[in-house]
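Missing here: one protein chain of the complex. Every other protein chain is in place.
The chains carry the letters A and B, assigned in the order they are written, with residues numbered from 1 in each.
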Amino acid sequence: MRTYLQAVSAAAICLATSTLAASAADPVTVVGWGGTWDKAYKDGVWDKYTEKTGVPIVMEEWGGEVAKVRAQVQAGNITYDVVSVEAPAMEVGCAEGLFVPLTPEITGDAANYLPGTLHECGVASDTWATVLAYNTKVYKGDAAPKSWADFWNVEKFPGKRGLYQQAQFTLENALMADGVKREDMYKVLATPEGVDRAFAMLDKIKAHVVWWSTTTQGIQNLDSGEVALSDGFNARITNEAINEKKPYAIAWDAGFFYGTDYWAVVKGAPHQQAGLDLLKWFSIPENQAGFSKLYAYGTGRKEAADLIPADWKVNLPTSPEHLQYGASYDNDFWTEHKEALEERFKAWLAK
Amino acid sequence: MSADRFRKWLMYAYAATLLAFIILPLLIVIPMSLTSSNSLAFPTPGWSLRWYAELWVDQRWPNALWNSVVIGLSTTVLALLLGIPAAIGLAWGDFAGKRILYAIIAAPLVTPVVIVGVAAFSFFATLGLVGNKLSIILVHTAMAVPVMLTTVVASLSTFDRTLVRAAASLGAGTIRTFFKVVLPLIAPGVITGAIIAFIISFDEVVVASFLSTGAERTLPRMIFSGVRESISPAIAAVAVMLIAFSATLLGVIAILQGRSQTLRARASA
Partner (left out) sequence: MKRRQRGGMLALLTAPLILFVVILFLWPVARFLALAVDNSDFSNNLPRTIAALAGWKADSGLPGEPVFAALVEDLADARRAGKEGVLAQLVNQRVVGSRFLVIKTAKDAADGKLTMRPVRDEVLSKQGGWKNIDLWQVIARQQSARTDYYLLASLDLKRGADNSIEAVSADRAIFVDALLRTIWISIVVTVICAVLAVPLAQAIVSAPPAWSKLMFALILFPLWTSLLVRTVIWIIVLQKNGPVNSTLLGLGIVSEPLDLIYTRFSLYLAMVQVLLPMMVLSVVAVMRRVPTTYMRAALSLGAPWLTAWRRVQLPLILPGILSGGAIVFVFALGYYITPTLVGGPTDQMISSYIAFYTNSTLNWGMGAALSLQLLMILVLFALLFWTASVLFRRKAHVA
C-alpha cells in the first residue's frame, strides 16, 4: 500500500511538473524585421531570455503593416504577441488601442530614456538611420561623395547608384540634394510644391538608379559592383564593413534622417502577459545593450549606451559625433501622407 | 531532295535550340548549387556540398518541407475523396447541365491566382483560420481537383462498363464492385491524378504566402521570401532538389502510363 501511494504521488508530481513546464514553455511570438536584424536580436537578446526564464521565443518577420494587427484584432484571431513597429504605425496603433499601454513598472523611469525612445505603448527596439554609403575602393580619400548633392551629381560620380524603392527616405534624400535644410524638410514636404520639387529631383537621376527593396538587395548591389554608392540602413553597412571586411564607408556628414521602431504588445494577444514580462526584462539596460553590441542601431535606455564598447559606439547613429548631422523623421507627417505619397511614388516609378 | 533534307536538318536544329532554351536553365543550377563560395557565381569557383548541409542545419527549411508535405498529402487525400465520385458521375452520367458543372469545377483553375489568394485571405481571416494549415489545404484542394479530374475521367471513359454489369449480375454490391473491379482498373489514372494534385499543392506559392504565417510557412513560401531577401546558393540547392523531385515523379507517371496501356490491352483482350 505504501509503495502504491508513493508511486501515485510520484506520478502526480511528475504530471504536475510536466504540465507546469509545458505552460512555462508556451512560446511568445515576436515579430521583427527579418534577416540580420532578427538574427542580432536572437543572438543578443532573445536567446538570453529563453536561457534565463525557459520561455521560448518564436520569431516572425513582417513589413510593419499596422493594418494586419488591426485585422487580427477585429477577427479575434491574434497570432502576434509582441511586434516591432515604426513610429508612425506606433502612433496610429496606440491611438486606436491596438497595443497595450506600458506602465513605468514595466519600462522603468521615463527619465532614463533618450528622447523619443519611450512611447505610451512601446519601448524602442532600435533607432536606425538612412545614410549615404559608398565603396571606398571606387572613391578614395578626397574623391569620396560628401553630400547628397554629390550623390545626385552624375557627371562627377558617374555610374549607377542605389536607392530604396519607396517614397519615405527617398523624398527626403532628394530634397537634401536640392539644398533643403534638415530642419526645414517637413515644412517643404508638406506643400504640394515641395513634393513636386522632390519628384523633379528624382526625375534627374531616375535613369541612373538601381532600386532596392530589401536591405540585402541593397548590399548585394554594392557588393557586386552594380552600384558604387547607395542609400542604406546604417547598421547593415557597418556590419558588412566591419564583420565581413567589405570596403564600405558611410558619409555621415552628408546628412541623414533617423527613426525609431518600438516593441509593442498586441492587446488581447494569446500571450499578452508573457509579452509584457518580456518587455519588462528587455527594459533593463544590459539586455537592451545586447542588441546594440551586435547591430549598429541605438536603443532606448541611456545607460545601455554606456555598456557598449567605445570603438563600436561610434557606429551608432545616436552617437554624438554623428547626431549633429542627423534629424528625426517626422512621424506625424508620414502617418498622414504615407499612403498618398507611396502611391504617387509607385505611379512615378512605373512611368 | 537535298533542299528537303536541308529543311529537315534546319527544323531539328531549331527544335534542339529551343528545347535547350527550355531545359538548360534547369540543369545549369546543378553545378552552381555545388559551390563552395558564399555567393552564386559562374563558373563555380570551388566545389562543396555545404549549401545542402546548410539547409538541414537551419531549422526553418526542414520545418517548411514538413509543412509542405503535410499540406500536399492532405490536399491529395481530400482531392481524391471529392474527385473520384465526381469523376464517375461526370464520366458515366448522362444528365443535363454537365457543362455548367465542369465550368464550376474548372473555375479555380482559370481564376488568376492572386485573386484566389486574396479572396481566400479575406474569407479565412473572418473565420480566424489564417495561419492554419487547414485553410491552405482547402484552397489547394479546389485548385488541384480540376486537373486531377481530367486524368481520372479519361481513364473512366475508356473503362469497359460491361465489367460493372457483370459484377452486379454476379451479386456484388455497388461498393464491392467499385473497390474490386473499378478501382484496380482505373488505378493508373487515379495515381497519376493523385501525384498531380500533390505537385500542385507542393509547388503552390501565392495562396500559401497569403495564408501561411511563421511556423506554418511552406517550402515555396520560404523560397519566395528568401529570393526577395537574397539569392544565396542555398536557394539554388533547394531549386535543384525540387527539380530532382519533379523528375522522379514524372518518371513514376511514365512507368504508370506504360502499365496502364498494357493493362487496358489485357482487359480488352
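The criterion applied here is as follows: a contact is a pair of C-beta atoms (placed from the backbone, for glycine too) under 8 Å apart; a residue touches a chain by one contact, two chains touch by 3 or more.
Source: prediction; values computed, not measured.
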| item | value |
| --- | --- |
| Residue of B:Leu55, B:Val116, B:Val130 or B:Leu185 in touch with the missing chain, whole complex considered | B:Val116 |
| Option touching the unshown chain, where B:Ile105, B:Ala172 or B:Ala187 are the choices | B:Ile105 |
| Contact with the hidden chain (one of A:Asp43, A:Glu226, A:Asp277 or A:Glu303) | A:Glu226 |
| Touching residues (missing chain, whole complex) on chain A | 63, 65, 67-68, 70-71, 73-74, 91-92, 95-98, 165, 199, 211, 224-226, 332, 335-337, 339-340, 343-344, 346-351 |
| Where the missing chain touches chain B, by residue | 3-4, 7-8, 11-12, 14-15, 18-19, 21-23, 25-26, 28-29, 32, 39-43, 81-83, 85-86, 88-90, 92-95, 97, 101, 104-105, 107-108, 110-124, 138-139, 141-142, 145, 199, 202-203, 205-206, 210, 220, 223-224, 227-228, 231, 235-236, 239, 242-243, 246-247, 249-250, 254 |
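In the analysis below, only the chains that are shown with their structure count from here on.
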| item | value |
| --- | --- |
| Between chain A and chain B, centroid-to-centroid distance (C-alpha), Å | 40 |
| Chain B-facing residues of chain A, complex | 29, 34-35, 58-61, 71, 75-77, 79, 213-214, 216-217, 220, 223 |
| Chain B residues within the chain A interface of the complex | 39, 125-126, 128-131, 213-215, 225, 228-231 |
